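Left out: one protein chain. Kept in place: all the others.
We just call them A, B, C and D in the order they show up, numbering each chain from 1.
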Amino acid sequence: MEPILEVKDLTMDFGGLRALDHLDLEIDRGEIAALIGPNGAGKTTFFNCITGIYIPTRGDVVISPPGKKRERINGLKPNHVTERGMARTFQNIRLFPSMTVLENVMIGRHCRTRSGIAGAVFRGPGTREEEQAVVDKSYEILEKMGLSRFVNELARNLPYGAQRRLEIARAMATEPFLILLDEPAAGMNPQETYELDQLILRIRDEEGISLLLIEHDMQLVMSLSDRIFVMDYGKKIAQGTPEEIKNNPVVIKAYLGEEIDA
Amino acid sequence: MLKLSNVESYYGNIRALKGIDIEISEGEIITLIGANGAGKTTTLMSICGVVPPRHGEILFMGRPIHEMSPDRIVALGISQVPEGRRIFPFLTVTENLDMGAFLRKDKDGIKKDIEYIYELFPILAERRNQAGGTLSGGEQQMLAISRALMARPKLLLMDEPSLGLAPLVIRRIFGIIEKINTENRTTIFLVEQNANLALKVAHRGYVMENGRVILSDAAQNLLSNEQVKKAYLGV
Amino acid sequence: MKIQDIKESFFIAAWFILLTFPIMVIQVNPIENIIEWRWWNLILVGAGSFMLSFVWRYLMNRKAGQKRKESEDAEDIPLTQRLLRNPRFFVPALIVLGVFVFAFPFLFSAYQINIMTTALIYVVLGLGLNIVVGLAGLLDLGYVAFYAVGAYSYALLNHHFGLGFWTVLPVGAFMGAMFGVLLGFPVLRLRGDYLAIVTLGFGEIIRLILENWNAFSFGPSGIANIPRPGFFGVDFSLEASSRYLYFLMIAMALFTIFVVNRLQNSRIGRAWIALREDEIACQAMGIDKTKTKLTAFALGATWAGMVGVMFAAKTTFINPASFTFLESAIILSIVVLGGMGSIVGVIIGALVLILLPEYLRAFSEYRMLLFGAIMVIMMVFRPQGIISGVRRTYQFKGKGDKAVKTRETVKQPAPTTDHS
Amino acid sequence: AAQEGPIKVGVAGAHSGDLASYGIPTVRAATLVVEERNEQFGGIDGKKIELLVEDDVCKPEIATNTATKLVSDGAHVVIGHICSGATKAALGIYNDQKLVTMSPSATNPALTQSGDYPNFYRTIASDDAQARLQVDYALKEMGLKKLAVIHDKGDYGKGLAEFAKKFIEDEENAEVVLYEGVTPGAVDYSAVVQKVKRSDADGVIFGGYHPEASKIVMQMRKKKMDIPFISDDGVKDDTFIKVAGEYAEGVYATGPRDTSKNPIAKKAVEQHKAKYGEDPGAFFLNAYAAAMALLNAIDVAGSTDYDGITKALQSEFVATPLGIIRFDERGDAIGIGFSMYQVQNGKYVELEE
Partner (left out) sequence: MDWEYFFELLLGGLTRGSIYALIALGYTMVYGIIELINFAHGEIYMIGAFTALIAANVLTMLGMNELAVLVLASVVAILYSAAYGFTVEKIAYKPLRQAPRLSPLISAIGMSIFLQNYVLLAQTSDFLPFPSLIPELEFMEPIAHIISSAEVIIILTTAVVMILLTLLIKYTRIGKAMRATAQDRSMAMLVGVNVNRVISTTFVIGSALAAVGGVLIASHIGMINFYIGFIAGIKAFTAAVLGGIGSIPGAVLGGMVLGWTESFATGYVSSDYEDVFAFALLVIILIFRPAGILGRSTTQKV
């Protein structure tokens, strides 16, 4: 197994509060991994730290994009992290509400295209081609995500579940090797959650993108994940396959509770 | 206790509610389920007057409230756990709870209730002086629920209270829902995606689709209704 | 219902009588120690506010009613937009407009040409600021500084080195951009209204330096005898040179519209809009926040610099008094009043706001009073601006097909003050 | 050229905005003069005189619009503009159209001295003339050696101060110990006053208008600084005395000579009070004089012909509130003497030389 993301000793302090506590974690290529833990355990903070939104107090984040060099990315700005191939969604949906659905995805193509001001003004053949490619590629992604009927809708007018999927579509447009999903199933009903499940599998299988998701919906986590990491109070308290985690007494005590509704 | 008849509400010129009839009696737990964008949130916001209905009538304990301003409606004893939590970001946890009790005058009672909340959610007690905006998603959700409880409402409207909560906490929340319903006789109007859970605690349920109520029945019946099963319970 | 209205209007009239009593009725002359009581005004205010309250109520009801009327399925596109999209209307309209624009200076007096030229200057300024405020969402209250930079570039380069209009035009644009970057670097990490005050401060700094640094800028007495743009050495009469300037400005405005339109629908333009909507999400999508903002700022400033050169050439005299904060406020008003992010809107906004005070000259001293009132009323009854922005939409035939047609239809609600 | 219809006199200046108080008195003066003329003589040669009043807010770019408007509306002569900057911007347009323009208040020396504006006249002394008088008075009459020169950063005030500074520096035994601009409208000038105190100046020369002057004088006197304060025409205004009250005592200001005894001036002020119920404001008499001079020139020339008016202005003396005046080729008024005034017992008193 070749790890594509290695996190070592990651620590994040907010004033006196230690939100991440010497956290170690690895994601392998082609894996769907899940990060679970009680509320306030530091899961979202973990995402923020590895994507450059927060600068961690200490620790290392190293990526090894397939076919590219290993690279340490702590301290990089979020846009550089994305350029290097790690894309994410947000726990509270952050779309561009008054842009259309297609444009939201087109924004995702920004870091994979180059045309500048001169190109925009003169609109030479190069720019036109690039623009056409952006549109086509974005539409293609929307079709894959089952959002093509909304192309020209404003993002804010979409139903909640569709907005969640759009966020994923937008992340996919950046051509990542790893997508980080923060509670993708929140606010979805079981039917939609099931569809999401299928979608995530397809993303992995068809696009070869690895995924790390934070989720409280255990049914989804257990059915999807190859590997699960469990956090509590900023520390990693367990890691393993769904079976192992389900039966891990520490996890049951801290997070799952006595019985699982799965 | 609460009666909506033929309620229509709009966002600008989008008709989000297309004539809704709902009735809730005192002491009931009612749940409203439906797909995304069905208009559940809009229904709650219309009751509270934030999205005032353009047509139809809403009676609360016999009084028409559809033309009242939100603060007056709230003063009648309705409080809400809104969608998206809506924590006051720069107020501390304690201040947020305090705001929940804005219309209450009994200082001691408020104090006691805050302590009670801290017992229910120890994590909030740990964070009591932290600004609401920096809480984690789940912590905010707990705070939003607690804030609504602080009002000691007669009717509690809850919009997806389980959103973003850990399984353990969800169970605790549903425990609390049943508890305040039986102990304080608080009427509860619950909107949930987790229809399984919701229908288990509820007495009756309504199913919404596309701005209309398409089905209403006792919770048990809905649980076993094929149509509902297929669409909302995920087999 | 009617009685209710009258009652309410009576109450409003009484309130305004009370409110305006000291200022409208009593005129003190502390120098002579006389007090004059102008009771007549009381009646004027009372009657005036009584009448106006009916108009206000009518308009308010209409505003509310308008929303209601449109049924649930009606396409949410304003009439203007529908007309603009319909080629059967659009093409002839464009031709008529073109003919009118061309014939204008031959039909009207020098004065009319002159104010139209001024209005065109503001069209370009508005479009430039629209990049910064309307597209990138950066509230710039000191835009006039870049305008000053352009104007002084021409005046000074001409004064000291005898450089001509055409030479300085690109220089002015470049200087504008330079200053845009200069200001942009330190301040672009500021948010919303903090950025507003800093840009306001920057605008004032530029003006104050021009005012105080006599050795450099000739101070408050300004620079006179700036030559009008040349045309292969031809000497023009006043009339002819007004026309020439007018056509120059038309050309410049068309050029601006062309460029801004292309920018708006480009990769950069999308990034600006996205940045306005959500900075964090934008960064997470791989957009370099600083660089993108800086381009917006610099590009906006470029137009101001360029048109500043034009301004100096048109007035032939400049001094710092032309570059006050109020000027920035007016340009901003053009953008917002016209409709943020909409090119047509900004053009109409500029024409309205700049021509209005000129045509209000008939009201002599009530001119600015009315101007202020109209600004308020336009915002109250048309908060989204005269023309609201639209988003480009794409048509797709089916799976795997290329995008076939692009047009603009989806109405873009400007960002609201939402606290969520 | 002989023409039909009324004679049109343009009046341009700031009638709204922050500088309105300097422009409105001119409109009133022109109105009074023209009304009187129309009533008493039925206009000029049987033609009624009409006013075209246009606002320029003292902004150059608006002034060009104002000027083209006046030109388009067929003005024959123009009274205005008020601010030197706006005047300069507008003059090019009037010059192209051969329109005589006369400002009651634009004092920038270049307007007459540069030779760029042959159509321009004014009924106010230029900055350098006033500055000359201020400096001469301070150095020769009062024997001051160390002067603080303060201005309000404006066109008028700063222009004047620049000249004063130059004139002082040209003298052997005097020096400028402080040269400083204050921000008009600021709430407080104590820092500048402290600075004057520290500079050890034995006199202050001020260029600017009365609101700033009164604030500075009051703060100086409150801080027990009794050095002479010599200011300009912009301060020679009764409002100054009223505002500064007891602190105004002893303040010097230059102004047009002996208007208080001039019967025309008295009449003009009376007319103003009768019609507008208050004392006239800034540059009222200058504007009154300008209106009279222009009407007289048209009368003498027998037409509104540019050359005729020019000739009449430069050759014919006319009695105005400012004295009996005519204009030199450059456009400055001859016969408007300037005197030094001092506030004594709450009144400006002309100091005999």
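One rule holds for everything that comes next: a contact is a pair of C-beta atoms (placed from the backbone, for glycine too) under 8 Å apart; a residue touches a chain by one contact, two chains touch by 3 or more.
Keep in mind that this is a model prediction, so the values were computed, not measured.
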Inset, instruction - Could you tell me which of C:48, C:164, C:201 or C:230 touches the chain that is not displayed? - result: C:201
Legend entry - Touch with the omitted chain, as defined above, among D:132, D:166 or D:195: D:195
Inset, instruction - Using the touch definition up top, pick the residue from C:24, C:181 or C:344 that touches the left-out chain. - result: C:24
Legend entry - Hidden-chain contact residue, picked from the options C:133, C:156, C:296 or C:351: C:133
Inset, instruction - Over the whole complex, note the residues of chain D touching the chain we left out. - result: 16, 18, 20-21, 24, 153, 180-183, 185-188, 190-192, 194-195, 198, 210-211, 214-215, 218, 222-224, 239, 242-245, 278, 281
Legend entry - Interface with the unshown chain - residue positions in chain B: 48-50, 69-72, 74-75, 79-80, 82, 86, 88-91, 95, 98-100, 102-103, 133-135, 147, 151
Inset, instruction - For the chain that got dropped from the picture, name the residues of chain C it touches. - result: 15, 18-20, 22-24, 26-28, 30-31, 33, 35, 41, 60, 133, 139, 186-187, 189-191, 193-194, 196-198, 200-202, 204-205, 208-209, 212, 280, 325, 329, 332-333, 336-337, 340, 365-366, 368-369, 371-376, 379-380, 383-385, 413-417, 419-420
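In this section, only the chains that are shown with their structure count from here on.
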Inset, instruction - Treat each pair of touching chains as one step and give the shortest count from chain A to chain D. - result: 2
Legend entry - Chain whose mean Cα position lies farthest from chain B: D
Inset, instruction - Count the C-beta pairs in contact for A-C and for A-B, then report the pair with the higher count. - result: A-C
Legend entry - Chain nearest the overall Cα centroid: C
Inset, instruction - Can you check how far apart chain B and chain D are, centre to centre, with Cα atoms defining each centre and the answer in Å? - result: 74
Legend entry - Length of the line joining the C-alpha centres of chain B and chain C, rounded to whole Å: 45
Inset, instruction - Let me have the rounded angstrom distance from the C-alpha centre of chain A over to the C-alpha centre of chain B, please. - result: 30
Inset, instruction - Among the residues of chain D, pick out those that touch two or more other chains and give their numbers. - result: none
Inset, instruction - For chain C, jot down the residues that touch at least 2 other chains. - result: none
Inset, instruction - Would you tell me which residues of chain A are touching chain C in their complex? - result: 51-53, 77-79, 82-83, 87-88, 90, 94-100, 102-103, 106-108, 110-113, 115-117, 119-121, 123, 127, 130-132, 134-136, 139-140, 143, 148, 151-154, 156, 170, 174
Inset, instruction - Would you mind writing out the residues of chain B in touch with chain A in their complex? - result: 14, 33, 35-37, 84, 123, 127, 130, 134-139, 141-142, 160, 163-171, 193-196, 230-235
Legend entry - Parts of chain D lying in touch with chain C, wherever the complex brings them together: 15-17, 53-55, 58-61, 63-65, 68-69, 71-73, 83-85, 88-89, 92-93, 96-97, 108, 110, 114, 116, 153-155, 158-159, 162, 181, 238-239, 242, 277-279
